[in-house]
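What you see is the complex with one protein chain gone and the rest in place.
The letters A, B and C name the chains in turn, as written, and every chain counts its residues from 1.
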Amino acid sequence: MVNVGVIGYGYWGPNLVRNFAETKDAKVVCVSDRKEDRLTLVQSRFPYIKVTQDPMELINDPLVDAVIISTPVSTHYDLASKAFKAGKHVLVEKPMTGSVEEGEKLLEESARAKKTLMVDHTFIYTPAVIKIKEMVGKGDLGRLLYYDSVRVNLGLFQHDVNVLWDLAVHDLSIMDFILGEQPAEVSATGVAHLNGQPQDVAYITCYLQNNLIAHFHVNWMAPVKVRRTLIGGDRQMIVYDDLEPSEKIKVYDKGVSLNEGPEGVYQMLVSYRSGDMWAPHLATTEALKTEAAHFIDCVTNGKTPQTNGEMGLRVVKILEAADTSMANRGQPVHIL
Amino acid sequence: MVNVGVIGYGYWGPNLVRNFAETKDAKVVCVSDRKEDRLTLVQSRFPYIKVTQDPMELINDPLVDAVIISTPVSTHYDLASKAFKAGKHVLVEKPMTGSVEEGEKLLEESARAKKTLMVDHTFIYTPAVIKIKEMVGKGDLGRLLYYDSVRVNLGLFQHDVNVLWDLAVHDLSIMDFILGEQPAEVSATGVAHLNGQPQDVAYITCYLQNNLIAHFHVNWMAPVKVRRTLIGGDRQMIVYDDLEPSEKIKVYDKGVSLNEGPEGVYQMLVSYRSGDMWAPHLATTEALKTEAAHFIDCVTNGKTPQTNGEMGLRVVKILEAADTSMANRGQPVHIL
Amino acid sequence: MVNVGVIGYGYWGPNLVRNFAETKDAKVVCVSDRKEDRLTLVQSRFPYIKVTQDPMELINDPLVDAVIISTPVSTHYDLASKAFKAGKHVLVEKPMTGSVEEGEKLLEESARAKKTLMVDHTFIYTPAVIKIKEMVGKGDLGRLLYYDSVRVNLGLFQHDVNVLWDLAVHDLSIMDFILGEQPAEVSATGVAHLNGQPQDVAYITCYLQNNLIAHFHVNWMAPVKVRRTLIGGDRQMIVYDDLEPSEKIKVYDKGVSLNEGPEGVYQMLVSYRSGDMWAPHLATTEALKTEAAHFIDCVTNGKTPQTNGEMGLRVVKILEAADTSMANRGQPVHIL
Partner (left out) sequence: MVNVGVIGYGYWGPNLVRNFAETKDAKVVCVSDRKEDRLTLVQSRFPYIKVTQDPMELINDPLVDAVIISTPVSTHYDLASKAFKAGKHVLVEKPMTGSVEEGEKLLEESARAKKTLMVDHTFIYTPAVIKIKEMVGKGDLGRLLYYDSVRVNLGLFQHDVNVLWDLAVHDLSIMDFILGEQPAEVSATGVAHLNGQPQDVAYITCYLQNNLIAHFHVNWMAPVKVRRTLIGGDRQMIVYDDLEPSEKIKVYDKGVSLNEGPEGVYQMLVSYRSGDMWAPHLATTEALKTEAAHFIDCVTNGKTPQTNGEMGLRVVKILEAADTSMANRGQPVHIL
């Protein structure tokens, strides 16, 4: 049995508490939030859970084995670091930290404490993303050509981070998982429209190996909701639309091939193939449920999480580089 | 009556001939194409039109008042230049020329010859784009925030130009028309996947005044066809989907407003509004028909075309700057 | 304060309990279900609610003011009748009863007991249906021509009633509310594909006044989910798609008009108009929440429910007539 404590009962915290409360071999023993009315809500729903306004009380509670951090990004490093010092395992909201420097320190501290560090990149646990990873991994798509992702809507404004750290973080983690490769360089553009507010519209281009290009479009101020990713290979192409109720993934048996023409390289023949479309049936499992069980499994059996600290750090590296590029109107930035 | 000659009877030429043949006060008197079988096709359809393999014969024909150039981009400047020298009016396919230098020379030559120079930016003559221009012009959208355009599909490969000069040229002309403003700086990214072929996937960001940002996504290798533009203002937002058979424009009464909170600038309140959606009825006039009549009107009455040489040059300037930026992985490039 | 008891905690019961638990001036004091595990579930969620396997214990509980019946259709009349005898108000699931005869008796018993009888036709309380009723009521659509409704999907099989009593019941109540008129005659067709099971695919045509025709298509075995109603008038037409996340109602400024031609009645000119489309913004209130508050208001203040027993009976009359017609392959049946 793993006893977990959850810090932050705002927008996402209730989902974490509910899912861990229903996870086998896990028990939510404590919830912490600065706001008293949030704690009252916890108690009305889960009378048996201890509540506190002081996160340190939760972190230092000897009953707590693992700390789940669901607070603003700027506090992630500090709270996670303290949790490791107190000998706890940690599951932290995405993005893992607010900077690469903090991220690198956190990885060291996790290693020193010999405790699990997992990042809550929830999409990695959805049946759709797992299916795409499997298809790309088997080479079904052939040589990958491009990855194009759009995540826009008239959404909530995040005051603490810009639209990249709020929305693109999802897509960067999905790309990291599917491609298994860190981009070498990024170029990003974007603007802030409201005085004193962070950027609300942004675009990132990532350069990967073998001429593979990945592009991300995020926008807090669109009139329509779009969650769509195209992945193009020279054998097959995928359209992943997260808003489709039942056909989230469509696989097109379309591609392009380059044949040398009769007169050699000066006569290349580009030919397009057009074929069937196929939408695989997907399970309807809730991703957070899968993820909670995976965290408990990692903590209990010492396994490495799918979304471990290394992955969390890779995503933060792209975000930080994108911020730098965006401040310089697209100037490319290398990622180390 | 304006007698026109059409050079190039390949993909687009037949549409030009058919439309000018049905335009009041215009007469197609000559068609030129390098390929004999294309000329045979012209004669079977229009027995009364003179045909020739030599474009100079057409240009120098005293019967011809106006020359329409529908050939590869690399030949535009040379043919148009010769037409002006021969004292003819010119309608040239988009993009107007293959470089800014050629474009500037062509404008001078047109001025010197005192003949009309018009560029075939057909979308400017569609009922949808005219409607959007009208709405933006009246200020219906409020302060403009962003312009986002996607034009992708599994399409024909252009061997002579890259995907920017083939596809983005449409969207850049639409933006020029709607916003009436030249961007100050661009950042572009993109790659070529086939050896010896031009870029097939590309992205452009344009920086305009007042934090307005415009972004363009073009792709020759997508499995699905998308032709969608979002235009966001702080009062209303437009979704323009050119593939919708009957509701190409949707106007959302949605927006965002920034109010100063009770405690001054440190407490900005961002609020979203959500309202009705409205799809104006649009005429179903064929754009090329409207454009042909407009060209004849300009030639006859000395009017300035909606899509004149200045506009053609502004579009070429963005394309050339985007090429430079793309070669440098997004490095921003100023437009003069 | 109205104390309510809920009989039946199966598919819909939990929604009723949750909504009434959150309704002002209402309190859920008792829940009854035949199955012990359902009662255990009630207690884990609402420790303060009394539970019992015996519905008569609930009905006769002096603490209970109003009985909510969420059980199979065949038991509706019996339970509601006993509730009236015990001096309780009643909210009963749709369809109100399993036959016209039961329905008529129930109305009498409700009148005799001077207690509220309301039927849970939930759709009547949705913002979309309320908006359509308002538009039709104001005459926005002009003269009504047709009403066409489709409700199909690969759904749960109801063993106790056929697809008309399970699905068409929704649409018949919506039509009753919007048109405010009882059809004079119906013709219905349909078949049962599984031995010993009720009809799973069915169609109803209702004849109303002034050549208005209403048609309903329901199907338990379709591969896709459709919930779409077309309402055609000679001035405007509505498409109501309940699966659309944000634009459930689209109003088309299209219509048809008949003008007498120059040569009199022998030369009628039918002309079509084509105009704008408009999607009104709708509130996102949960219908059951609105309905629960309305029931409490009716019980407390003696008001007549929007979905009262008369309406419930009108719907049952159409269903019973449709069953008769369906058994005779479409033979029309008068409704009295």
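As a working rule, contacts are C-beta pairs under 8 Å (C-beta built on N, C-alpha and C of every residue); 3 or more make two chains touch, one makes a residue touch a chain.
Small disclaimer: the values here were computed from a predicted structure and weren't measured.
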item: Absent-chain contact - pick from C:94, C:217, C:248 or C:294; value: C:217
item: Touching residue (missing chain; options C:63, C:191, C:243 or C:283); value: C:191
item: Touching residues (missing chain, whole complex) on subunit A; value: 247, 253, 274-281
item: Contact set of subunit C toward the excluded chain (per top definition); value: 145-146, 148, 152, 154, 157, 185, 187-197, 201, 203, 205, 207, 211, 213, 215, 217, 219, 221-224, 230, 232, 234, 237-239, 252, 254, 256, 258, 265, 268, 270, 272, 274, 325, 328-332
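Quick note on the criterion: only the chains that are shown with their structure count from here on.
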item: Centre-of-Cα separation between subunit B and subunit A, whole angstrom; value: 39
item: Whole-Å gap separating subunit B and subunit C, where each centre is the average of the chain's CA atoms; value: 53
item: Subunit C, residues touching no fewer than two other chains; value: none
